[in-house]
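The complex appears here minus one protein chain, its other protein chains still in place.
For clarity, chains are labelled A, B, C and D in written order, and residue numbers in each chain start from 1.
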Amino acid sequence: MSPVVRLLVKRLSISVIVLIGVSMLIFTIARVIPGDPARIALGPNATTEQVEKLRDKLHLDEPIYIQYGYFVRDFAKGDLGVSLYTNRPVTTDIAQFLPATLELVIVAGMFMIGLGIPLGIMSARFRGKAADNIIRVISLLGVSAPSFVWAVILMLLFAFFLPLFPIAGQISDTLPVPQRITGFLLVDSLLDGNFRAFFSALHHIILPAFALALSGIGQAARLTRSNMVETYDKPYIEMAQSFGFPARRIANRYAFRPSLIPSLTIIGLDFAAMLGNAFLVEAVYAWPGLSRYGVQVILRKDLNAIVGTVLVISATFLIVNIIVDLLIAYINPRIRLAERGGS
Amino acid sequence: MNDAAADIRPVLEARNVSKVFMTATHEVKALNAVSLTVSRGECLAIVGESGSGKTTFANMLLGIYPPSTGELFLDGDLLPARRTLPLRRAIQLVQQNPLSSLNPRRTVGASLRLALDVHDIGDREGRKTRIGGLLEEVGLPADFADRYPSALSGGQRQRVAIARALACEPEILVLDEPTSALDVLVQARVLQLLDELRHRRNLTYVFITHDLGVVRNIADRVSVFERGNLVEQAGTEEIFERPANAYTRSLIGAIPIITDDEEALRKKVMEKNSAG
Amino acid sequence: MRRIFYILLSNPLSVIGLVLVGTVVFSAVFADFIAPFPSHRGAVVDFSNFNQPPHWPNIFGTDLVGRDVFSRILYAYRISLILGVVVLAIAVPIGVTVGLAAGYLGGWTEFCLMRLTDVFLSIPPLVLAMSVMGLLEPTLTNGMLAVTTMWWPWYARLVYNVTRSEAQEGYVLAAEIIGASRLHVMFREILPNCVPSIVTKMTLDLGFVILIASSLSFLGLGVQAPTPDLGSMVAEGGNYLPDSWWLTVFPSLAILIAVFGFNLLGDAFRQVLGSDQ
Amino acid sequence: MSEFLLDIRDLKLGFKSYAGLIEVLHGISLNIRRGEKVALVGESGSGKSVTARIILGLLQEFSTARISGSVSFEGDDLETQPLSVRQGLRGTKISMIFQDPTSSLNPVYTIGVQFQEVLRRGDVQISAKQAEARAIALLEDVSIPEPERVLASYPFQLSGGMNQRVMIAMALANEPSLLIADEPGTALDVTVQAQTLHLMRDLVERKGTSVLFISHNLGVVREFADRVYVIYKGRLVEHGRTSELFHSPRHPYTKALMAAVPRITGGGIPDIAEATDAYLDPMIDHEAEATS
Partner (left out) sequence: MNVLAKTAAAALLSASTLALMPTGPAFAETVLRLDEVAVGELDPAKASDYADSILMFNVYDTLVVPAQGAPGLVPHLAESWSADGNSHTFKLRKDVKFQSGNPLTAEDVVFSLDRMKALGAGLSYLFANVDRAEAADENTVTFVLKEPYAPFVASMLRLPIVDKKLVMENLGDGDGDMKDWGQAFLSANGAGSGAYKVTAHNPQQETVMAKSADYFLGVPDAAPDTVRLRYGLEPATVRTLIAQGEHDISSQWLPPEVLKALSQDGAQLLTESGTGGFYVKMNTTKAPLDDPECRLALAKAFDYSAAIKMIAVTDEISQGSPATGAIPVGMLGANPPSNELSRNLDEAKKHMDACRYNVGDQNIEISWIAEVPLEERFALLMQANFAELGIQSEIKKMPWALFAEQVSKAENTPHISQLFVNAVTGDPDTLLYGMYDSKAAGTWQSPEHLNDADVDKLLEEGRVNSDEAARSKAYHELNNRLMAIAPSIYGYDRQSVFAASNRVKVPALSDPSKAFGLDGMGFTFRLMEMQDN
């Protein structure tokens, strides 16, 4: 078994344990709260008998661990129950709304990496100089406001006062929605060969993705900078300098890549945190994603949907982390080629 | 130099001690069936390069981990895997790096006091004077107790580390490369201090080092470790004048030297090497 | 100490951070004296002067029931700071203990504690806080509970990492060889060495707690009216954009300023305490 | 053209800090002739490493550093040269070997990749294939068996001694006229250190490279250097041909230093007094006395 495969197996098994923990945690929170889920589910006009019948059907009168058992059994069958918000199976809702959120988060992630890391590299390279201070202030500002503030500000500036970007939604409503293949509009429209739809979708995603990415950009820049500054103190940088490599090359090649290894874990976490922040941005831009759904179901105490949403978001989070770990393993030869194991 | 060999009864004995470490992929044999004894009041040097097993051996003496096989005896009693407080107290350690061996966030006094508190030495009042006494014993002013390690030089820190080990009133000091991080002038003074303390307190030293120059001047006997094996053991003079083992000779040959006398000695040893 | 002040004051950014944080804390503490309309923190309605753009004496304008936005922001700072302090006061000891135990004791303790931490960490922070908050009643106490739930694991992680590296240090070995108890090693030897990282993180986190709390309120899961709260102010004001811009813009700036200040200060601490060793 | 490859005159260095200017070098002058191996020996903190970094121009980039005096290389005063010229010397005319070979090689690139970069410094046009051939030849020069395997390896896969040889090969790859060796091999085992030092000495002698050898280890200096400068607290205190200096040290500090080294011939631990003001006595220059 190669070290990378071993790492993957280890991470996957830990993730499964963690996911079980998450499900227990959220399930418990969802069941111990005040309020009768059956009553909430049936709505204001239901009779007492109807409520009792549903309580029975949902096993609400059983002890919580038995209820959890039923939940696990249903979950194994791919059944997460019905959402009261949409009156549809939670799995259907998630399948419909998750891609929009992922699309948003992935594009935001591209902004974060594509802008944050280069800014961080520049900042580290010119550490202590004016360029560094400017970048540090900008990235700190990015980190210092919640995404909803950026969402509102960007919308105000670039959708209202300066109508460069659309204000809401995922695609122009004058265009037919591309056939659903992957659920990702940007991908589907390309697969369809429908470039109008593609550009419209791209046009719609830029502002929300950027608002979502801003704190990530700041975070990535700060992190890249601080890890690179630390790397700059390493003997191999001095050695590279002693060979007279240009400062830019030293930054981009010698200092950046080793410092990326510790940065990546955190950038992965930030990326995943955007899954949470998407809640704020989707609300502002009427983005029909899972996070918006999450807000709605939480506000409505829609238990099945809350459990389902949190589980899916956590699973996505874990998957992102595993991908990050594999990336690190790829970048870090020490893990990729680990033969000395635990030493 | 060999005056301490008077007491013949071994204070410390290792019988067939081996240590195997498990890594994710394979076993590493760090120490292979080492047997040796240390007499009371003696300074035994354990010499070897990295990977020779000398640190593993020291760690087992200190009870950081038990041997995989074999036994260790203190004063003829078997040392258990879990040490009681009195057993811990009997064997103390001076580490190589004085920079990390003192807690940067605690004062010198607090570091010394720990040993007194743990082993309940002296009453509350007496501990303070005792700390001052210990500092003075290693050649530092008593008011250093209020200082933080960052305000001390490397040599001073190592003196504090020695005082801390002495605070437990141990029988045996394990000295793990105690001077290799120090400049040569400071090293000489610290070595001088160690030598004095041994005689004054009748301590037994297990002196772990790769520096044969130091060994020559402080140890009574020398054990040479190579890749987990004890390859040669003899009195210090014996080892330097007539090394029996080729590895020992190559070690001597590699020592940087500064006088013509030394050069002559080294030449003599190396010739033997190529002959034998 | 002199060195610390030198470094703090020699960096203009740190000075700005110090000034911003000072202003925020000062406003929160002395809101009763600074606020031009102290009664507007509560349920006051004044339909003779509602939804007005900034003018004297309502320098940040008035809200939809005629209350002074500036006064409300000052009181909102107070709530935010109380929330931040309480959250950290609970989350830090929990996280630190978990991190120390996992990092130093290792073995099964480490496995169980760190997996538990992972469970909390693998729910994106906001989602976790939202779930707790949404399922309970949205009150200040529950808000603190929710944010605390999401906060301690970060300290556990941080202290765990520091502990793991500190445990390799010679002074830990020295204490062990002397025979010090595990509790002593954890809390008296290792913990003091985690303090710089903890203090730095706490400074940064005071800002982030404000940020997260405002995010929760933004989603309608925060402190309830009429208590002034920055997030709710932004959320409610957001409904009236772009016409009644002052309802959103000033509370947004207030969040930005407070969090920015704490971040600058945290950075300064990081610089000072980080280079201490 | 000056008789000296490197000529340092009255070099001073200070760092600006909260406590004011901290002086690190108090005006040192030293020189190296072509093909000569010169040692700068002193304790930690004596200022020997910063001297090396000033020569390379690495310290000049720190805004807190205050440097005065002159550093001439091949007759040109480096301080008057534009940055690009000074930078151009690095890795081509001047190169450096560092204390810890393993941490001085970049952990995320293979030796081969790093070697190729170094060779490109000397010859921008060099192809990957040529670079590899050249690297193999250079590694063979430092007695590395299986150079192809080493080139494909990452630093952490090689032993410290092997990395040390790689570093030596890299430093000499572009045939520099000056090699600065900063405490080479201190982190290695004594036997390995001895081997690589011999190897390095043979190589530089064969190529006629001048060496500035920085060390705290008198024994190593005695075996390697032609001439020795002794530095104490940012001041040079004694200078002379190696044999002369070791045979009859005259400055109080040098004497103490020599006395402090434990001898393998025995004689007990020397009794070393605390530092005295005599250590700050003016420099004793054996050579200057010999020529005058």
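The rule is simple: a residue touches a chain if its C-beta (ideal position, glycine included) is under 8 Å from a C-beta of that chain, and two chains touch if they have at least 3 such contacts.
Note that the structure is predicted; figures quoted are calculated from it, not measured.
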Partner chains on view for the chain not depicted: A, C
Contact with the hidden chain (one of A:165, A:236, A:271 or A:317): A:165
Residue among C:16, C:44, C:145 or C:253 touching the omitted chain: C:44
Residue of A:11, A:234 or A:292 touching the missing chain in the full complex: A:292
Residues in chain A touching the chain absent from view: 35-36, 39-40, 42-47, 50, 84-88, 93, 96-97, 110-111, 113-115, 117-118, 121, 155, 159-160, 163-170, 172-177, 196, 199-200, 202-203, 206, 252, 256-257, 283-286, 288-289, 292-293, 296, 299-302
For chain C, the residues touching the chain missing from this view: 42-45, 47, 51, 64-65, 138, 220, 224-226, 236, 238-244
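Operating definition for what follows: only the chains that are shown with their structure count from here on.
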Separation of chain A from chain B, taking each centre as the mean of its C-alpha atoms, in whole Å: 54
Separation of mean Cα positions, chain D and chain A [Å, integer]: 51
Where chain A touches two or more other chains at once, by residue number: none
Chain D-facing residues of chain C, complex: 2-3, 6-7, 10
Chain A - residues contacting chain C, complex: 14-15, 17-19, 21-22, 25-26, 29-30, 33-34, 133, 136-137, 140-141, 143-149, 152-153, 155-156, 160-161, 269, 272-273, 275-277, 279-280, 283-284, 294-295, 298-299, 301, 306, 309-310, 313-314, 317-318, 321
For the chain C and chain A complex, residues of the former touching the latter: 13, 115-116, 118-128, 130-132, 134-137, 207, 211-212, 214-215, 218-221, 231, 234-235, 238, 241-242, 245, 248, 252, 255-256, 259-260, 263-264, 267
